[in-house]
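Here the complex is missing a single protein chain, while all its other protein chains stay put.
And now, chain A:
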Amino acid sequence: MVRMIRSFPRRMIGQPFRRTRWNTRGATSECRIVEGSPGCDALRLSEIVIQPVAIRALQAGLETAKSTSMILDLANPTRFMSFSGRLLPWLIGASVVLLGIGLAMVWFVAPADYQQGETVKIMYLHVPAAWLSLFFYVTMAASALGTLVWRHPLADVSQKAAAPIGAAFTLICLVTGSLWGKPMWGTYWQWDARLTSMLVMFLIYAGILALWRAIEEPNRAARAVSILTLVGAVNVPIVKFSVDWWNTLHQPASVFRLGGPTIHSSMLVPLLVMAVAFTLIGVSLHLSGMRTEILRRRVRTLTILEAERLDAQAA
């Protein structure tokens, strides 16, 4: 949603852009100034809040805004949309190719374990899913900081898009782990520290998803969820180090550890390929989730505007 406002007075450039001052009646509280040059007679409004850095750049005039960094460019949802739109097909292509290569390696190249037989191949799904469940939680926590500290609109969007993906990877990790546990440990489930902390992680993800749905207004939902996300971040190190702190049935870390990985390269290489493939899939899903969310918010703003317009007409 972009609208032009005519006769933009020069003296307003230095003003703080509070919602009351620059609110056109229809645009509700989500409307902020995006671009404008000193002395110009027009400025663009977007429905999504921009970060303070961008406002400061705006105050200094468009010249400096143009010279600021790439990050600032992406901070603008419109630029993010065009950039991610160009990037996404490549990401999807790369993840499909890598997933193909990875699965082929797992199927034909990776050897069966001398103790576990073919069931060891569950590992190639289980381990990357576990990594990514943590990865997306960390992404969410970082975005939550972005939401709370900088009130950044893309941070809200990134947070919201990451939650279901992270939850899905956590579920994949739990399910594959459980299927792997039956032949190896003789049980689908064991209440040991790693498994339990992972289950708690899934519950936290579920709580976050529930809270997103419970609060209707996107900005308020984002702030509420970010607090919950940051409190829940306590669980991330617990999941990671549970195998070191407690004596568990789950094996300790064997890839990222001091002194190098303890698994043989014939298994490590397919595992890493799968991990990269999963990461690319996750990032593609995340980006397209963010795009969908941005579009959804635009639709929401347009709907509100339309409703208010009809309202004004009727009155």
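We take it that a residue touches a chain if its C-beta (ideal position, glycine included) is under 8 Å from a C-beta of that chain, and two chains touch if they have at least 3 such contacts; residues count from 1.
Note that in this section contacts and distances are computed from a predicted model.
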Problem - Chain not present in the shown complex, as UniProt names it (candidates "2Fe-2S iron-sulfur cluster binding domain-containing protein", "Heme exporter protein B", "UDP-N-acetylmuramoyl-tripeptide--D-alanyl-D-alanine ligase" or "Phosphate signaling complex protein PhoU") - result: "Heme exporter protein B"
Exercise for the section: Looking beyond the chains shown, say which of A:Ala142, A:Ala168 or A:Leu228 touches the absent one. Expected result: A:Leu228
Fill in the blank from the handout: Among the options A:Leu211, A:Leu249, A:Val276 or A:Ile304, the absent chain makes contact with A:Leu211
Handout entry: Residue ranges of chain A at the interface with the undisplayed chain
Key = 148, 196, 200, 203-204, 206-207, 210-211, 214-215, 220, 223-224, 227-228, 230-232, 234-235
